[in-house]
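With one protein chain removed, the remaining protein chains of the complex are shown where they sit.
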Amino acid sequence: MAGVCCITPPQDERGYSLKGVKRSPVVPKVAFTATISNTLSGLNNLGQPLVFDDVHLNIGNGYNKQSGLFLAPVSGLYLILMTISTDYSTGPDVVVVRNGSRLCATIPSMNDHLYAGSPCNVIVQLMQGDEVWAKVYSRFATDRIRDGMWSTFSVALLSMDGSTSS
Amino acid sequence: MAGVCCITPPQDERGYSLKGVKRSPVVPKVAFTATISNTLSGLNNLGQPLVFDDVHLNIGNGYNKQSGLFLAPVSGLYLILMTISTDYSTGPDVVVVRNGSRLCATIPSMNDHLYAGSPCNVIVQLMQGDEVWAKVYSRFATDRIRDGMWSTFSVALLSMDGSTSS
Partner (left out) sequence: MAGVCCITPPQDERGYSLKGVKRSPVVPKVAFTATISNTLSGLNNLGQPLVFDDVHLNIGNGYNKQSGLFLAPVSGLYLILMTISTDYSTGPDVVVVRNGSRLCATIPSMNDHLYAGSPCNVIVQLMQGDEVWAKVYSRFATDRIRDGMWSTFSVALLSMDGSTSS
């Protein structure tokens, strides 16, 4: 099925434009990784940000461990990776949202007494100031979210929007 | 176990070559994210591309929502992220392939009446014109793939191959 498909690669490193592809300037480092310091249960804060309170990385200070919000410091293409693991219990559905709109969703398990990990991974375009956070979408009586690196939330900037003139 | 392991970092930004590591020119933006607008069932199209018809991002226009194929617009290193969630049912195995060869595979569940999400995540080298798509690998009578951001497919270019001369 291949054929006459493809764009012309750039001529050099300083900015000849690509047909149909916006090129990126040098990418600043923006990234965070946070986990949960104690297993969560009794999750009745539907709609409120789920706080990953143990911060392992926060380059660019986009992530706020008090609020659980990531605020995009620059506009660009971002990678979002979240894993939610249950802890001998049913697991809640946890979603990641951008300014309140769902980007991806986990579905760890609806069976009791089952451990399981479930991913919410997505590549998104964020504008400077956009907010990204996780929240519980639906829950069951015995919901638990496991600590100890079994539940993780990471975001990284892949490429930044910007002027292509030099 | 560390020791004399490591390559010498580049001297500046304009191209002193790395020993043992190909360096990349400025990276164009190529990325897509697509989801499924309605929960799928009765999946009997083994071998045919699984179409993620709801396109949220398609920078570089590599993804075709009619065919379900991603066509690499440039050669380079790509990140592939797919999540398949079942919907109160057994889940099919879904694989991601490059030109027909399997890159990674999900295995959501073989238990009835179980929700589960399963990942297929991989970093690959694609040549310009390579085709990447998802397909059902094996299935069960009640297979369902859940819509609503529970099943997602994203690809992004991490770095582009190209001339290192300046």
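Order as written gives the chain letters A and B; numbering starts at 1 within each chain.
Simple rule for what comes next: a residue touches a chain if its C-beta (ideal position, glycine included) is under 8 Å from a C-beta of that chain, and two chains touch if they have at least 3 such contacts.
Just so we're clear, the structure is a prediction, and the values are computed from it rather than from any experiment.
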item: Identified contact with the non-displayed chain, of A:Ile36, A:Val51, A:Ala105 or A:Leu158; value: A:Leu158
item: Positions on chain A contacted by the hidden chain, ascending; value: 13-15, 25-33, 56-57, 59-61, 69, 71-75, 79, 81, 83, 85-86, 88, 111, 113-119, 121, 128-131, 146, 148-150, 152, 154-156, 158, 160, 162-163, 166
item: Residues of chain B (touch criterion as defined above) contacting the omitted chain; value: 1-3, 5-7, 9-10, 12-15, 18, 20-27, 77, 79, 95, 102-111, 116, 118-125, 158-159
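We adopt the following convention: only the chains that are shown with their structure count from here on.
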item: Cα-centroid distance, chain A relative to chain B, in whole angstrom; value: 16
